[in-house]
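One protein chain is absent from this view; the other protein chains keep their places.
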Amino acid sequence: MSNEIIFSEVSKFYGEVLGVNRVSLNVPPGITSLVGPNGSGKTTLMNLMCGLIHADQGTISVRGMSPRDPEKLMRSMGYCTQFDAAPRGYSGYQFVSAALLLHGYSAAEADERTWKAIDRVNLREAAHRKVAGYSKGMRQRIRLAQSIAHEPEVLILDEPLNGLDPLVRAETIALFREFAALGRHVILSSHVLQEVDVISDQVILIANGSIIAEGQIHNVREEMSEHPSQFLIRCPDAARVASLLFAEDHITEVRLHADRMGLLVLTRSRERFSHLLNEIVLGGQAIESIVQADANVDSLYEYLIGGGR
Amino acid sequence: MAVYKRGYQRYEGTRTTAWERLMVLPRYSWSRLITQRLVIAVLMMSAFWPLLCAIFIYIANHGELLAGFGQGFQRFLAVDGNFFRVFMSVQSVFAIALAAMTGPGLIAPDLANNALPLYFSRPMSRWEYVLARLMVLGGMLSAVTWIPGLLIYGMQVGMAGSDWFSKYWNLGLAVFVGFLMLVLLTSLVALASSAWVKWRVVAGALVLGFFFVLAGAAQMMNAIFRDKAGSLLNPIYLLERLWMSMMGIDSPSESEPGLVQCVFALLGLCGLMLLVLERKLRPVEVVK
Partner (left out) sequence: MNLWAKQVLTIARLEVRKAFLSKRGLWVYVLALFPAVIFLVHGFDVKLKRQRWSSQITDHALLEGVQAGETASDVRMRLGPPLMDREFGRRRRGEDGERLEEERYRHLRYFDGQRRYDFHFTNGVLKEKFEQPLATLEENSQVFAGVFQYFYLRLAVFFGCLGIFMNLFRGEMLDKTLHFWFLAPVRREVLLVGKYGAGLVAAAVIFGAGTIVTFLAMLWGLDPADVQAYWQSAGPGHLFWYTVATVLGCVGYGSVFLAAGLLMRNPIIPAVVILFWEAINGFLPAVLQKLSVLYYLQSLCPLPPPVDKEVPAVMRVLLAPAEPAPAALAILGLLGVTVLVLWVASRAVRRLEVNYATD
């Protein structure tokens, strides 16, 4: 049985509106982040994986299982959705335990697992309060508790860090890492790009329903070599360095910082830029620091999706 | 930059009048409603009955077409209070159906999406909001009630002449006022249902339930008590009594409630609906 989540030429339309278009993906175990602007198709991809919606074209396999077979699939999958509501009148405890009872656990086993999951998200004190009365962060945590209570092999999280305070956020990220370390899938979407950058093993960039790039962040960056790379240079005579840089054809843009001691340089060739810098330094110009400005997800996001964002 | 450093200045340009501002809600609602196929279908269906009545009036006023028929048939074709009562009764079914379809979408979505605080944070009071929503329904229902009613009446006056008008001038007034009362009651019921439940679909069922279940319950009470007092619970009965009275054809049996009681019961129902609106339309988010 395959250990991956595979999308083959998957398309989904909402009437005349495109959800995702001919998506083909192989998602290995580990932490994978889906990154894209609002309406790009992240939630659609997640819902397709869980069978909440069905693909109009193409096939999806989640570790060898079909999303159209919830009885089998949901035993090894947990989905922490963005939908904020719990069944009317449910307390946090009931919300988690009812789901476990539906898995077929005995009442005692369900009770034990419920408390374990609730403890993992630090909600024991509020467990018997109605979910409808929870704060946004508490709702997020109880949904997380419900999705991990049955120890799924595939954990899908739609914007899981929204509304969490920094401490809980750190604990939650640790929880994801713990899951991934066991060889499980953790797939999450987020707009908090810095966090995704730090915790993800791989990233999938999506825009307008199409996959723009996928893989490890640095590999993705390499793949996009046709796009200019950005570097920040600090030097005492930035104007002089700028004029030297601008004479080269692979340099597409040079911006001088207001203090006239910094430069933002865009180059089409990292290799030639490296040689050029060596020559400039050997020519007597002092360079204090060189930092690549676009190695994180934010910059990739800007390049690949934003198109002027 | 901090807000205070931006040199904030209030808007000093010309502003629309309060009335124009109020009309924003109905204008948007009407333009949305008339794009719905189902609403268009009901509006079209509700034009059939007035059309049939217009044909009836045409035939009734052309004696030459009736030459071969007996006295009984000619009496049947009389255009009088009973004719307009039947016209109003049938047309009111379309009005209720239209209210059940369009009314629930006016307030329930605002409640479900917590939009009321947004409305009430603008220069708009709760009652102005209700008035704006009432105007939406009032406009829609007018198109199937008093407007075709007065057209039919006008057609009859035009064909039958001043003698008929001097004898039946009260029918025009009865059609107008009677339909206005129907429009007011059904609109208030639809809005109250829409405010009572956050779901459009359920609110629609509630509107139908209000008219059908209350009518059934009234008949049931009458049957059990061998009486007619239960009819006071039946909004359709109450309206019909009011119409018949204005048309001068009200002849209730002794056990039936009096006209004054019927009018008070109608006002009571309207008051009840206003109370529901007063209780439910508040600019707060209620989490249960």
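A few points about this structure:
Which chain is which? They are A and B, in the order written, and residues in each are numbered from 1.
Note that in this section contacts are C-beta pairs under 8 Å (C-beta built on N, C-alpha and C of every residue); 3 or more make two chains touch, one makes a residue touch a chain.
Everything numeric here is computed off the predicted structure, so don't read it as measured data.
Looking at the complex as a whole, the chain kept out of the display touches A, B.
Residue-wise, the contact with the chain that is not shown comes from B:A100, picked out of B:L25, B:C53 or B:A100. Of the candidate positions A:S33, A:N47, A:S91 or A:T267, contact with the unshown chain belongs to A:N47.
Check B:F56, B:F120, B:W199 or B:F264 against the missing chain and you find that the one touching it is B:W199.
With the whole complex as reference, residues 14, 47, 50-54, 70-75, 79, 81, 83-89, 95, 98-99, 101-104 of chain A touch the missing chain. Summarising the interface, chain B meets the missing chain with residues 38, 97, 100, 167, 198-202, 204-205, 208-209, 212-213, 216-217, 219-221, 223-226, 248, 251, 254.
Going forward, only the chains that are shown with their structure count from here on.
The distance from the centre of chain A to the centre of chain B, each centre being the mean of the chain's C-alpha atoms, comes to 54 Å.
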